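Complex shown without one protein chain; remaining protein chains in place.
Showing chain A:
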């Protein structure tokens, strides 16, 4: 059996040697520009490197398009799938609609390991440390106190032959601040760097002058062809940024590439086999011809994305026609007449989370999940990770929909251990049509040891976003799409069937105050006692060292002095 496998591998290797192009990998780059309902503009960059080689066998050590640092990481630590997202800001689902690629505020890392990995925890620790070095992020703070093993929420996105959740690790660092130092190494992983292609638009000072910025790296094995006998490896680097057009462009909703990025596109990355810009020009409110894009797109693409029929203007940077007229491409969008933004179509699934209660002893975490679908009910998987210093009272867990109690069909709860691991709560909740479901649970705040407080303890402690995963029923029937053919923004999550689409939402992270001692107290005590001791010591020292002289007698007693005072008042010379 083993020998046969080896022969197969050898044969494959020989086949690859003849076909140079296949081993080199394929790079596709794509930019999706999406005007959001409130007038902001979302730009989603995706760079996808597909490598037709098996990283896992360890024999591969010659890298071409695939970055060596990540390839070695995957090969050396038996990683099956890796997803890292670094996000600054919060995606406002209610006003912006479903996120193209959801991510929680801060840093999120989840990885599936091979079943041949002997110690998954050790491999996880090493992987997070190495990634922390590669991306200059504080992922090295991922340890057992913020790592959980979800049982149902995170399924592998690539090919897989088993979903034993013991091989999965998931961690979120809600406090992580994302900035230029994270963007630069991310750009360095691109084959063209930021020298050519769509990546020239990634100018840090514009990207971080925005309401939302999220960059991610997804590595997964995918099927090499339709028969799926061999795997290829896919590296997908994505970057989502939302520009607040109202504040930056004087209240007008018109935008252009130059206004957003202060650069224009001049060429495609010469290594890319596909380089496209998509602009969402879907007609809203059934009124067509409301907006106008210039220059004329090379083609128009229609697709059903997230249960909605969308029309995209496509600019193919590899098409020679595009750069014939002008040397650079500056996509512009103009609204023909001012659009009233009152009609906001709320997304089918959205959620809020908040913490309530008063005092520093107890509190309550509430999550509100809305299903705005007019007639379809659907289940949603909720994943809550709460740090150990908030002690959850599980008996207070209540789920109420339309005034009635809603019993979850699946509950997985792992209690926290102090300083060891966080609480993990996973529930499958059925959301009736057109309803809001409130999930609340009470907690008690723990007292920390004084060394466990961060440098600014009065800022509060973050509780990471809860994760909602759901198959949302689609209004329009969807076709099964071929991953290699369809645009990248539609192909990260596999669609299960034609009637529903997968959505992963992240709620707001929470900020909770813990009882915080007065950290200056020990120093105050030291100062006070030291002063008291010093004063006592000083007077004692004086007593011991001073020499005392006996005052000369003869100046008279009290009677004589009094008499002198009286004589001075009378103006008579003293005695």
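Note that in this section a contact is a pair of C-beta atoms (placed from the backbone, for glycine too) under 8 Å apart; a residue touches a chain by one contact, two chains touch by 3 or more; residues count from 1.
Rule of thumb we're sticking to: contacts and distances are computed from a predicted model.
Between the names "Actin-related protein 2/3 complex subunit", "PIGS transamidase", "phenylalanine--tRNA ligase" or "Trafficking protein particle complex subunit", the one given in UniProt for the chain missing from this structure view is "PIGS transamidase". Among the residues A:61, A:227 or A:324, only A:61 touches the chain that is left out of the figure. When the full complex is taken into account, the listed residue touching the unshown chain is A:193, out of A:37, A:193 or A:457.
Considering A:227, A:324 or A:545, the position touching the chain not shown turns out to be A:545 (whole complex).
Check A:69, A:179 or A:293 against the missing chain and you find that the one touching it is A:69.
Think of the hidden chain as still there; on chain A it touches residues 20, 24, 61-65, 67-70, 72-73, 75-76, 130, 133-134, 188, 191-193, 195-196, 267, 270-271, 526-527, 530-531, 533-535, 537-538, 541-542, 545.
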